[in-house]
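Pasting in a structure now, in structure tokens, and then I'll have a few things to ask.
Heads up, one of the protein chains got dropped from this complex, but the rest are sitting where they should.
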Amino acid sequence: MAEAPPSREVVIRTTDLCKTYRTGLEQMVGAAGVAALSSLNMEVLRGEVFSMIGPNGSGKTTTLKLLMGLIFPSSGQVEVFGENPRTNTEVKRRIGFMPDGPYFYGHLNGYELLEFYGGLLGMEPAHTKRRVAELLERLEMTTRARQRVRTYSKGMLQRVGLAHALLNDPEIIFMDEPTSGLDPVGTRDMHTLVRQMKAEGKTVFLCSHFLTEIEDLCDRVILLDRGRTLRYGTLDELLAEPGMMRVTGSALPAAAREQLARLGRLSAADDAGETVEVIVADGADVHAALECIRSHNGHLDGVAPMRRTLEEVFMEAVERQQADRPWEDAERGLGSKIAAEAVHPEPVAAGEQEV
Amino acid sequence: MNSSVTKRLAWVLVVAAVALQFPLQESIDRYRNTIRVIMYPDARDTDIAQAQARFTELGLQPKVVSARGADGRPTKAVLAPLPRAEWSATHEKYIRGLHSVPRVNQVVAGINEQGIPLDQVQQLNIQDVGIIVMAALIGGFRKSAANVLWLQNEENWHSGKGYRTIPLARAVTMLDPNFVDAWVLTCWHLAYNMSVEAKSPDEAASLIAQGLKFAEEGIPWNSTTYEIYQEIGWTYYDKLQNYERAAEYMKQAIEHRHPTYLERMIAHSYERLPEIDKALKWYHVSQQKYGEADQTARGAIETITERYLNAWQLFRRGDYDGAERQLESDWTAACERCSRAGRTLPSSTIYLHFRARIAEARASAAKGGERAKLYEQAFSAWMAAAKENPSDRLARRRVLTLADNFGWKDRVPKGYNDVGLPENWAKDLAPEQRGRSKPAPAPAKKS
Partner (left out) sequence: MQAVLAIAKATYRESIRQRVLLVVLLLGLLLIGVSVAFSYLSTGEEFRFVVDFGLTGFILIGLGLAVILGGFMIPTEIDRRIVFTVLTKPVSRAQYLWGKLLGAALTILVVDVLMGVAFVAAYYWKQPQHNVPLALYLALVAVFLQTLILLATAVFLSTISSSAFTVIATGFVYIVGSVNKYVTQLSQRGDSVLLKTVFGVLAKVIPNFQNFDLRQALLTSTPVDLGHLAGPVLGYTVVYVAMLMALAWLLFNEREF
């Protein structure tokens, strides 16, 4: 199914959003507290799949809670459909939330639980009944719906969590680790569902640790670490290495490989080493690489713009952040190797988002 | 709604609630501390007016309302709120004043809490009551705590620790003042069981008085049931043979649901004084009330009429000589009738009391030197009555009173008492233990 391109309407916006956690005592003595989020500036467009990634403690959950209206910003603004979710509860009629490791009232059965949420959403009882039946059928939970929630497995709880998030056919769905604990089949089904929702024009805000999943599903990504934004943009913007090309060839003799190695970053493209790829600057080096393969009677497998994996981008950004501020690890008591060595950061390459 | 506006409204609500609780509490206190006198459905207007008058005497403003009694039947109630400063004095002052109004079904000082006043707690013997009272203080299991303590009281008595009766009974009745049996049985313990083990007549008299006083304290809490009135009345009748007080209390007992013999008890009391016209009146009351079932009353009316009525009428007119002669004549005739019929001779108590009373009335009416002489005759008449019936305590009391008044103590035998102790009560006691005797002087040390 062809996916609808995201419209330009901004459905979620944060402006210099900050959140500092302080205990009551710290508030009283005017202590600094822990800065969980610093100057978050972010926009999510209608109809896109947007992801927030980052290591543990990066501020993902804090951001999610701010967007849900569960906590208050220390400064800055947060808007969902142009309204403050903390003060305007009506906004929440248009959103759905699938929590990580969902926990529900254990003594209610599946039907009762979803009807309860339908009541909270202000849905008509008859409409709620229809919708609940439909969702349970879609998520293959009908046979277990009469049993109490406390008897459900983790996967079933996840499905009930999803059902409750979709109950009101929301325009935005917040999903926190949606595939956590799911088997490969379940994971695949979840991915299919996300694509379906996008096709229906819904906006999906996804928090996940599974970077391959993000690469598969998302349109735009924001990368956080220790409350700071490290990278923010479309996947193409984040993963592409502008001005670099990947040339792939096979059946090349050693001399050809040596020559290619002098042109750029050479690596094996398969386990056997039969196929190699070389990353070279666009332009003359590409032609030189092609000529090398041709002159050695090798096989040209492909020429394409260079694209990194999200994992590579993630690790590089996080390590650079930690190198820049090793004392923060010490303050947090993390005692990381990088903090101890205080490695100097590498110069920022052109085109990369500056922190 | 704007968040700050909502917060302000919430604070306004909190302040308003804090302020509103005061008038509400006042209203509740007023209701709970209203004295209610709930009449029987057949109470007359005069009875209601009497209750109102009693309220007014106590300085309260009563009003009469329609109400339902505990049995659900419609009736009238007289209500008056108590001034706040007077709440702690409720029972002593108000209920005692109200309990004697006729046809009163219930007198309730208010819907009081279950707890116990702090100052009264200090009077309790904590050794006896301990944690039970503390738990009851918090307001729970009050009747249950009273029951537990009462069972302990019975155990104390049977194991020879009867001296702990009073403190324990105090605790029981403090926990549950409506525990009628506690008041009644404690009075009985003191007046009967403990007084007979007294070391002297003074001690015996004191124990009987304590029992009566204890029971009296229970009346305000239980003024609308017959038991305490009956117990006090019976104690006066049987133990002290103070027939006036006995009749007074029995009359209060019959204002409420009571056993059928109480009217007769009043008649018996008057009969023994004697007050023949009152005795006959109460026998008639009993007969009217209980009809043919009351054979005793019918018989009593016949015998009193034939033996004493004529003499009584003369006595009431002040013709003491005529009364004496009539009494002798009627009494002799009655004895002869019994002999002829082969029946046992009638008890001479009433005859002897009447005779002594005529002598006292004659002496009281005399003047000058004649008076003492006539009182001596009355003294002899009472002595004769006491001698005829050793358990006649009314006669013994009159003997002791006249002996005290006229200095005839040497004519009273040693050990003579009106509290039921045997005359040789001092025999087994060491001299210093004998109540009315002075202790013997210590033997002089030989140098």
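Labels for the chains are A and B, by order of writing; each one numbers its residues from 1.
Convention: a contact is a pair of C-beta atoms (placed from the backbone, for glycine too) under 8 Å apart; a residue touches a chain by one contact, two chains touch by 3 or more.
Computed from a prediction, not measured in an experiment: that's the story for all the values here.
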| item | value |
| --- | --- |
| Among A:13, A:93 or A:209, the residue in touch with the chain that has been omitted | A:93 |
| Absent-chain contact - pick from A:104, A:152, A:205 or A:314 | A:104 |
| Given A:35, A:49, A:121 or A:145, the one touching the chain that is not displayed | A:121 |
| Among B:147, B:210 or B:313, the residue in touch with the chain that has been omitted | B:147 |
| In subunit B, positions touching the absent partner | 3, 6-7, 10-11, 13-14, 17-18, 20-21, 24-25, 27-28, 31-32, 36, 38, 67-72, 106, 108, 111-115, 118, 137-144, 147, 150-151, 176, 178-181 |
| Contact footprint on subunit A, counting only the chain that is left out | 65, 68-72, 89-93, 95, 97, 99, 102-108, 112-113, 116-122, 164 |
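Keep in mind that, in the parts below, only the chains that are shown with their structure count from here on.
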| item | value |
| --- | --- |
| Where subunit A and subunit B are represented by their mean Cα positions, the distance between them in whole Å | 93 |
